[in-house]
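Of the protein chains in this complex, all but one are displayed in their positions.
After this line comes subunit A, so read on.
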Amino acid sequence: MANSNLPRRIIKETQRLLSEPAPGISASPSEENMRYFNVMVLGPSQSPYEGGVFKLELFLPEEYPMAPPKVRFLTKIYHPNIDKLGRICLDILKDKWSPALQIRTVLLSIQALLSAPNPDDPLSENVAKHWKSNEVEAVETAKEWTRLYATGA
């Protein structure tokens, strides 16, 4: 029902996501709702998240692509721009969204955010403080969380 009127754009994006997935990223629509995607992102190499597999959910609202998709981490992650609920602080998911961006570009940006945490624009105050005061220790915590929550699941 929700899938009957799916815009061509969403169908095309979905097809392309499935046929030529971006490296380290997989996204597949749920069977009940083609606007809801189960996403897996591999932790980028040389980041504290390396070796982890992070689950996310992505939802395309009715206004998509005029409005950005809603994305959230389901796997616990220690990152200054991601909060306890898995919400992500990323400009293209807010005011910098453009309808010419796609699910693929969004997920690539999230992957890039894992490689380059930005404690100056924090979503999680405590993590950001930790990152700024003692980066080595914060990175250790992030690695440990990756081991604890993002592996072997």
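Going forward, a contact is a pair of C-beta atoms (placed from the backbone, for glycine too) under 8 Å apart; a residue touches a chain by one contact, two chains touch by 3 or more; residues count from 1.
In the analysis below, contacts and distances are computed from a predicted model.
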Identity of the absent chain, which is to be given by its UniProt protein name, from "RBR-type E3 ubiquitin transferase", "Ras-related protein RHN1", "Cytoplasmic tRNA 2-thiolation protein 2" or "Guanosine nucleotide diphosphate dissociation inhibitor": "RBR-type E3 ubiquitin transferase"
Identified contact with the non-displayed chain, of A:S28, A:S45 or A:S98: A:S98
Hidden partner chain, touching residue among A:A67, A:L85, A:A112 or A:L148: A:A67
Absent-chain interface as seen on subunit A, which is shown: 7-9, 12-13, 63, 65-67, 92, 96, 98-101, 105
